[in-house]
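With one protein chain held back, the other chains of the complex are shown just where they sit.
Labels A, B, C and D are assigned to the chains in the order they are written; within every chain, residues are numbered from 1.
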Amino acid sequence: MSGLAATGFDLMLCALILGAALAAIAVRDLFGAVVFFIVYGVFVALAWLRLEAIDVALTEAALGAGLTGVLMIGAVSRLERLTSRDQDQDAAGPQSPPTSSAARIATMVGAAGIGGGLAWGFITLPPSAGLQLAVAENLAASGVENPVTAVLLNFRGWDTLLESIVLLAALIALWSLARDQDWGRRPGLRQHARPGGVMATFGRLLPPFGFLLGVYLVWTGSAQPGGAFQGGTVLAAVWLLVMMAGLKAAPRVSSTRLRWALIAGPLLFIGVGLAGAVAGTFLGLPTAYAKPLILTIEAGLTLSIAATLALLVLGAPMAGDGLGPDQPDKEPAR
Amino acid sequence: MLAIVALVTLPLVAALMAVVVERRGEWIALLSVIGVVIALSVLMPLVATDGPVDLVIGGWQAPLGITLRADGLALAFAGMAALVMAAVLVSARTLYGASPSEAETRGQWAFWPLALLLWGALNVAFLSRDLFNLYVALELLTVAAVALVAIEGKRESLAAALRYLMFALMGSLAYLLGAALLYAGHGTLDIGLLAARDIGDASGATGSRRASDIMAAGLMTAGLAVKTALFPFHAWLAPAHAGAPAPASAILSALVPKASFVILLRLWFEALPGLTTPALLATLGGLGAAAVFYGSVLALRQNRLKLIIAYSTVAQIGYLFLVFPLAGGDSYAQPWAAGAWTGVIFQALSHGLAKAAMFLCAGVWIIAVGNDRLSGMRGLASATPMTMSAFGIAGVALVALPPSGGFTAKYLMLTAAFASGQTIWAVVLLLGGLLSAAYLYRPLAMAFSRDDDATFAPVPRSLQVAPLLLALAAILLGLGSQAPFSLIQTGRPAAAAEGLE
Amino acid sequence: MIASATLFGLCGAALIGLGLYGFVVQAHLLRRLIAFNIIGSGIFLLFGASGARDQLASTDPVAQALIITGIVVALAATAFGVGLVLAFAKVTGQTHLPEESDARQRPLKAGLPDRSVQTIVKDPAG
Amino acid sequence: MNGVVGPTLPLAALIWPLLIGAFAALPPVRQHALRLLPLAPLPALWLAIVGVDGLTLAPDLLLGVTLGAAGPAALLFALTATLWFAAALHAQGSMANTQKPAVFTGFWCLTLAGNLGVFLAQDVATFYVAFAAVSLSAYFLVVHEATPAALHAGRVYAVLAILGEVCLLLAFVIGATVAGSVLIVDIRAALPTTPLAVMTTVLLVGGFGIKAGLMPLHVWLPLAHPAAPTPASAVLSGAIVKAGIIGLMVFLPIGTGVGPVLVVMGFFTAFAGALVGLRVRAPKAILAYSTISQIGLVIALVGTAIETQAADMATVAYYAFHHGLAKGALFLGVAVFAASGGRWRISVLIMLGLVALSVAGAPMTGGGLTKMAAKPGLGKAAELALTLSAVTTTLVLAWFLHRLSAGTTPSKDDGARPSWLVTLPTLALGLAAVGLPWWMWGEWSGMPADYPLRLASLWSAVWPVALGLALAGAMAATRWRAGTRDQADPLWWTRSIARATAPLRTVPRQMAGWRGAVANQLQAAARVAATRIVDAADTAERTVLAWRISGLTVLAAVLIVVALIGMA
């Protein structure tokens, strides 16, 4: 693209992003807001492409727009059912009253001030201070060709390890929100897809392709954009689809196999790290073995990430439609 | 080296194992406690004698890689955290320990990994030198902490957890933004490398103050202050800490705010000292002072024990921010700065131990009485003497009476206040101490009142031991403050330790 | 001609401002989570753009890696947040915190004690 | 411990009674404790007889005790020992069935020790201790009968005794400080040199004056002396008042101008005391007033001696010696008379009359001698006053005898004879009073041996007594009722004051009320303030609890911190 066209495109994209964001925040209808938010995610992913950050774009599309969107849509529909019953109980209603205009304006000023300050700070940044060169110099020793993967799995592997644990922590936290009597059940609502319906058909058709895509993304991540998170997200999406289509029930939270799957990646990662520590360097990957080690870690991470992400979308274990009051326990606890 | 690795990974590995191994959470936790204690007992003397120890993760030096550094500050807090966790984990056994014969319950499963993850995150937050890594640790901490607040699943605790989440997310975002800006401006996230760039110092490598640096500093300070629950960003704290089950409250109140505070300390005393201005330092100190008074007044107003303790945390956190006017800026290189700095850390440590003890006491009494209303506490002194003493001793530390660690802290800070001529902070310290005595007196006197009709549920003795030991530790911190003192001095940013001679 | 990096950086700044406003003003908890995500991606955009200003090299891989990590962390927080909102709604039927239904007139339901101040001052031991 | 240096007898004389007193507290002894009384003064008597030379030092005791007896003090010491011994014997008879004998004995001994101590003490601390002992323990002798009158008298006595103690303590403290020594002689010498001399002297006169019954500080005396059991009355009037006298004698600084004041006060007391004595009817009360009167004379003599710088005061002691014996005899005689019947009454009355004449200073009696010995040092006016005092003394003692014979219910048994235990000591004292001064004349008066027998001397002694007797006779003839009240009421004026000041008594209560009101107001204000503060904090808390507000605060905080950093 020529410079001018590119700038024009960029300008338009920025406008779209801002518009979508504004809509996601300001639209009255909650469902609409979520839709705009998903759209916004897609636009942002485009922006990452424009910034030549393919890995980020992939992640943003898969996680930021995709999974978060699914999560939000699911939440909206569940909230509608949960709050409709209580409308009469609270005079204020489920819709919160508006903030006073003074506070609104003050917040606006504050937010604008911060935004402006950031813009100012951004513009006055010195030319470049990134670590591109340092990464490039050390890339050879990292065992992979994709610099992003090198950073993620090797240079700053400690961050990634913690990050995978954060994901797991979120799942544990989510599950801990279940009601006591629901413990041991399957996460999320039970799905009732019509056999032979669209959902069921998709559920049968898509998984093989999705599975292939996911594995490919992981595999290619060492050299090209892609990696455990992106691949894991695709796999999670596949699994979700299968479960939503009613083809396979979600595993029970008490399932030992499931739990091992959840911790496999982080545990493997730490294991490699500790082995390195015993050998002299915590999380040190000797150049010679770096690539297989990274691939092994990625494999484990992918498994755990996929499982964790899917379950995060499903939510805490609950009985029936999750609407309480306590229903008779139809399923045995274990 | 291995010890540092053990310090940060053991709780995490234990958490992972607690996910998969059913109904053994407490034993796994116990093993990790033992491991961490061993690691600490290796590290502490080493660091105290040889100076800070670095762990360069993956062999990648900053700026490319991440470094963990065990300096005095980090180890002091890690040590305190280990003590508190040990006590809490012992106490939590009655609440969340499973008997092998019964089916696993939600709480029994969720508590252990969450607590252990929180611990791991804490240790990382204390040790890490990388601003982004600290962000990840803070997020891990937040998720685990919020989940612990919500773990009882009651209406109030869910509301408290949500509120906490809002504040915490805001804090994280602000911090993250600041870290991103610093990276964008300086190409590194490492605290030491940032310090080497003399940011904000006109004579330094980067010249005068940059807009991005100023924004970063503002955002990170505000964000960390929110997470530390500095007045007036404290609103989340009391309902959250009071709503959680007692062992969780102990962790939340004693440890969680300390992580962000340590980062704040590192930020201003190590990474960005050149950016300080007298007005900023005075403002931070002023907010701290306001927190002391405000938290105390609200603690006086409460009629539930846990709320009193929680608001006391709001007040006690206020003291910590006196470090900025007393040891920051122009005081940085003054002889009294070392005292102020060390005093504040003592205060944090002492508060951690004492506060954890108090929440555990509250837990004992909730078991005995059924709730934590003050009016129900009559007669508890006779029914649970051990817990009573624990509460009293912890109170001594909190009020900063000798010979507790709190007193050492207060003494050092007072001396700094007088030496620097900033007597106003001395007034804050003293009035704050008196106010804390006032609000702690109420439950104490209530428990001491005789009520011959009161009947209490029996509380296992093992549950009563833990708070007593913690409270005694807070006293020991004062009695044996020589060792921690020299430890804290290790790796202290400014070489002003000789100031107190 | 403005470099795309600059544009998207400024766009990120604007998003942050926008998101902050939504995050603070809106009472609906789910909307806050949306706003949270908008702030997050704004930050990432700003961050990524700052790493892409140098036209010679590609976008800073370290920044990219950090952003990816950040996105995952944000997702984790969002998922847990959604779960919390749902659990809260399930118990209360509300999608906003009790104090934000009307902060000034209604007594607080959660978290704060119910006794009036006068009785406390009069009866400090009580 | 350095033990005791010098003769131990003086110390023993003081400690022995204490031991006796302690011994009396032993349970088996208690009921018969009274029997011990005569033992108590024995070492003192021995000391009085043999005398010792030099000073006794007991440096460990108190602030370092120094004892010694010489000159007038030794004479008064002898008097005291004698009197206590006689009274003790008398008590065997008159108090045989008294209540709480052990308590009485104990305090008797304590008082005795103190009384002896004041004469022996050479240092101010010992003197003060002894003085306090005699002064305060005597309280128990006064209230021993536990009648309402006795208790009332005790209260008055206690108040004044304590007041006197305080005066003396302050005076001694000043004295010891300015002298830089605790020895009485040093203090006396040093006092005139200090600007505090006047104040100290006033304190001394006040303190000793109370004890001695100097008007107007005498109010306790007419209440207390009659209220005590008779033997106690005897020692009170005869010996204990001398504690005040010896104090005045040894402490008052020479040459400070206090002499004339004392002379005036003394003579006033002498006349006023006697005249007031005519207004009461109880024999012992009359005697008490007589004591006041006589002591007034002694004080006047002391004043004269100070004025004329006659430091040894031998004549004063001589006079006081006689008065002690005589007054002891008279008091004891009251009991003897009460126990007698018929003819015995007459004999007793005659004997008492003789002693009374001696007190009045009739010629050829001991009293007459001592008065004669005292006169030469006096100025003209004082001499006349002394002479005239015999008139009033005669009058009051005549009134005493009259009241005794008229006011005492005769014993049913006409031939009742008082026990020898009662009679003998009384008789001995009386005889000693009349006779001993003769024997001592040469040594103590400093005048020729024939002086008492000279006509001028006789005449000057006779006419006042005669005049007094004549007046008495006239009064009897006219049936002028002298006394109107049975008992003395020297405190009548306090009741008027009490009535007048009655409204003031509510002042403390009102003040307390005001104080309470102010405190309440303050408390209420503090409470309101506290409420306001807490309310404000509470409102603030509710406000910031809403994330919309807190979030805004955070945004503001970011900008503020940025501004604070950026400003520099």
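Quick note on the criterion: contacts are C-beta pairs under 8 Å (C-beta built on N, C-alpha and C of every residue); 3 or more make two chains touch, one makes a residue touch a chain.
Everything below uses one rule, namely that contacts and distances are computed from a predicted model.
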Protein name (UniProt record) of the chain left out of view, among "SoxAX cytochrome complex subunit A", "Cation:proton antiporter", "Formate hydrogenlyase" or "sn-glycerol-3-phosphate transport system permease protein UgpE": "Cation:proton antiporter"
Options D:88, D:116 or D:132, residue touching the unrepresented chain: D:132
Of B:322, B:412 or B:469, the one touching the omitted chain in the full complex: B:412
Option touching the unshown chain, where D:59, D:192, D:260 or D:435 are the choices: D:59
Among B:211, B:381 or B:459, the residue in touch with the chain that has been omitted: B:381
On chain D, residues whose C-beta touches the chain left out of the figure: 1, 59-65, 125, 128-129, 132-133, 136, 143, 146, 151, 154-155, 158, 162-163, 165-167, 169-170, 172-174, 176-178, 196, 199, 508
Where the unshown chain meets chain B, residue by residue: 336, 339, 342, 381-382, 385, 389, 396, 399, 401-403, 407-408, 410-412, 414-415, 418-419, 426, 430, 433-434, 437, 441, 445, 448-450, 478-482, 485, 500-501
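Operating definition for what follows: only the chains that are shown with their structure count from here on.
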Pair of chains joined by the greatest number of C-beta pairs in contact: A-C
Innermost chain, taking as reference the mean of every protein Cα atom displayed: B
Separation of chain A from chain D, taking each centre as the mean of its C-alpha atoms, in whole Å: 106
Contacts with two or more other chains, residues of chain D listed in rising order: 534, 538, 541, 545-549, 551-552, 555, 558-559, 562
Residues within chain C bordering two or more other chains: 16, 20, 23-25, 27, 32, 46, 50-51, 62-63, 66, 69, 73, 76-77, 80, 84-85, 87, 92, 97, 100, 111-112, 117, 120
Arrangement of touching chains [line / ring / star / complete / other]: complete
Chain B contact footprint on chain A (complex, rising order): 114, 117-118, 120-122, 124-126, 128-131, 134-135, 138, 154-159, 162-163, 165-166, 168-170, 172-173, 175-180, 182-184, 254, 256, 259-260, 262-263, 266-267, 270, 273-274, 276-278, 281-285, 333-334
Chain B residues touching chain A - in the complex, by the definition given at the top: 1-2, 4-5, 9, 12-13, 15-17, 19-20, 22, 55-60, 63-66, 103-107, 109-110, 113-114, 117, 120, 124, 130, 132-133, 136-137, 139-140, 143-144, 146-147, 150-151, 153, 158, 177, 181, 183-188, 210-216, 218-219
Touch list for chain A against partner chain C, complex: 3-4, 6-7, 10-11, 14, 17-18, 21-22, 24-26, 30, 33-34, 37, 40-41, 44, 47-48, 50-53, 55-56, 59-60, 63-64, 67-68, 71-72, 75-76, 78-79, 82-83, 85-87, 89-90, 92, 94-97, 99, 103-104, 107-108, 110-112, 114-116, 118-119, 122-123, 125, 127-128, 130-133, 135-136, 147-148, 150-152, 155-156, 159-160, 163, 166-167, 169-171, 173-174, 177, 227, 229, 309, 312-313, 315-316, 322-324
